[in-house]
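The complex appears here without one of its protein chains, the remainder shown in place.
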Amino acid sequence: MIFLVILGFGLIVVVEVPSLICRQYWRELVVFSFFIFVGLLLTVFLTLGVELPYIDVELTKLITGLGEALGLKPG
Amino acid sequence: MIRFLLRKFGLAHLRKESPSTPEGKLLHSDLEENLALFREELGNSPDVIIRRFTLNLRNELKSAVLFIDGLIDQQVIYDSILYPLMIEAKKEKWAVKGHLIDFIEDNLLTVGGVDKDDRMPGLVAAVLAGDSVLLVDGCDQALAISTKGWEKRSITEPDTEQTIKGPREGFTENIRTNTAMLRRKIADPGLKFEQMKIGERTRTKVSIAYVKGIVNEKLVEEVRRRLKRINTDMVLDANYLSEFISDAPFSPFPTVAFTERPDVTAAKLLEGRVAIFVDGTPVVNTAPTLFIESFQNPDDYNFHFLFATMIRWIRYLAFFLGILLPAFFVALTTYHQELIPTPLLISMAAAMEGVPFPIVIEVVAMGAVFEILREAGVRLARPIGQTISIVGALVIGQATVAAGLVAAPTVIVIALTAIASFVVPTQQEIGIILRLGLTFLAGILGAYGILVGLLLTLIHLTSLRSFGVPYLSPVIPLSIEDQKDVIVRTPLWAMWTRPRSIGWPRPIRQGFGQSPTSPEETAGKDWSRPDDKKG
Partner (left out) sequence: MEEGRISSSQLSLLAISYLIGTTFLLSPGSQAKQGTWLTILLGLGEALIPVLIFTTLAKRFAGKSLIEINDLVWGKIVGKLFSLVFLWYIFHLGSASFAIFVALFKTTVLIATPEVILLISGLLSCIYVSKKGIEVIARTNEVLILITVLLLILGFLLVLNIFNANNLFPVIEIPITRLLWATQESSSLFGQTIVFMMIFPYLNRRKSCTGAIIKGLVVAAILLMSSAVRTTGVLGKISESYIFPNYETDRLIDIGNTLTRLEILPVLNFLTMGFIKSSVSLYVTSLGTAQLLNLRTYRPVVIPLGILMIIAATQNYPDISSHLRFVENIHPIYALPVQIIFPLITLLLAIIRRLPCQGENQ
């Protein structure tokens, strides 16, 4: 499964990177590599079954926390 | 990306190489030396004829006419070149003034087109194009005399685009005949042809045709630019050009249209399009091309508009059936059985019982069989073609079902698809690709897969442009005026503007409100068209 993931990401890199190098878009290449690396990392985590936080849950905590800090009742 | 790979593998020089152009050699003044030059260029081919004779003007001059047998009209050579030079020249005592070769051109030759040249490349090209070259001893110039004439096919109705009503003529392989047929349709002085030669070796004559005053000048300029860019060995058919000039070379959708009919070409030119004639093929390219053109048939305008509208709906229906039916069939039977009405479901389930393969495989395989039959039918000689259909219908259709290899509903679906796919011939190639892709998607993801496939196709179509005109043009972006010829074919008197995206520099095609009415109402009406110059 991990092998498939890496294969998929490798395919994307092969498709995208040459044209960037060709046009000497180094800045874009750095940004692209950063995002694709983060994506790869997260995908690998997901396939390995690592528990990642849920966005909605975290946002709920954040906002209720903020509300309580400001002295408001939740809800 | 491709450029990058080329550079990487050290293949960049492949792109730079361009065929070398030979230096133009000058003619000598000696006849034998000149003939030797020609022999060097043209070799000892048996079809290169050199007719030597003696020209008797002031004194006897050795001369020769050089031409290629089969490309020339014998009658012209005898009557207009050899006879005057050999017989007529002797009858009178000529007082030759000026250059001898000019004198011959002015006084003796009775042919329309005569060109003087002193360089080999031009003369050789002329000979290869069917001209005769007249060489006279002592002159370092030669005359290229137009004597073209070869076997031609007569004008017949094109096999691929037949109509029920309407003209029965189609283009031929001769570019002159073709342009003349167009001139006969459009007697407007604005109809212009621009000729150029494309193909390093074939030197094919290519003509851009357009109607000045209707066409957008920028479009003509763009076509010219794209054609001039081409640097290739051969141009043997219209497709050799259209693959070079199309906007989206990787798209399976045709962004340059083809036709073999002069009436279609004339109609398109009068809407503001440009046509590209290629010598040696009866197929003419027209651009810009819209998706909707595939569904407009010349017969639409030859029949009553209500009937034409209905037929057009049938065409849309057939197109969508042709690409979607197998996919729907697969999706319904594999994933969404609940959408099939129960009685039908039962009978289908009974028919499909015992079939060894999954439905996707079955449908794709039967589709492949159909494509094989079609291809075989097209390539084979007519009498054997009959055999193919019998084999196809009886052996494959009947026997496979009887043997339980393929379910009867599958055969029905494939047969219906096959027939539907022939209704819109222009989009037939794309139909095959779409059908296969959608069937696979339906096999993997059901109706959702079909939708994703259609969505991707739609995105692709909306992003396509043909010579700057959006491919789905009258629909997206929407143009209300042009809806007159999309879903319905409105009466001809109601189509009073040219297509907005193409012929908009001069939008008015005809006077407004010419619908036939009773004589009393017609009496006071002004039929003159609105000012064409505006807009």
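A and B label the chains in the order they appear, each numbered from 1.
We take it that a contact is a pair of C-beta atoms (placed from the backbone, for glycine too) under 8 Å apart; a residue touches a chain by one contact, two chains touch by 3 or more.
It should be emphasised that the depicted structure is a prediction, and the values quoted were computed from it without experimental measurement.
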Residue among B:346, B:394, B:433 or B:478 touching the omitted chain: B:478
Interface residues of chain A (partner: the chain not displayed): 12, 16, 20, 25, 27-29, 31-32, 35-36, 38-39, 42-43, 46, 52-57, 59-60, 63-64, 67, 75
Chain B, residues in touch with the chain not shown (by the definition above): 335-336, 338-339, 341, 444-449, 451-452, 455-456, 458-460, 462-463, 470, 472, 475-478
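By our rule, only the chains that are shown with their structure count from here on.
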Between chain A and chain B, centroid-to-centroid distance (C-alpha), Å: 51
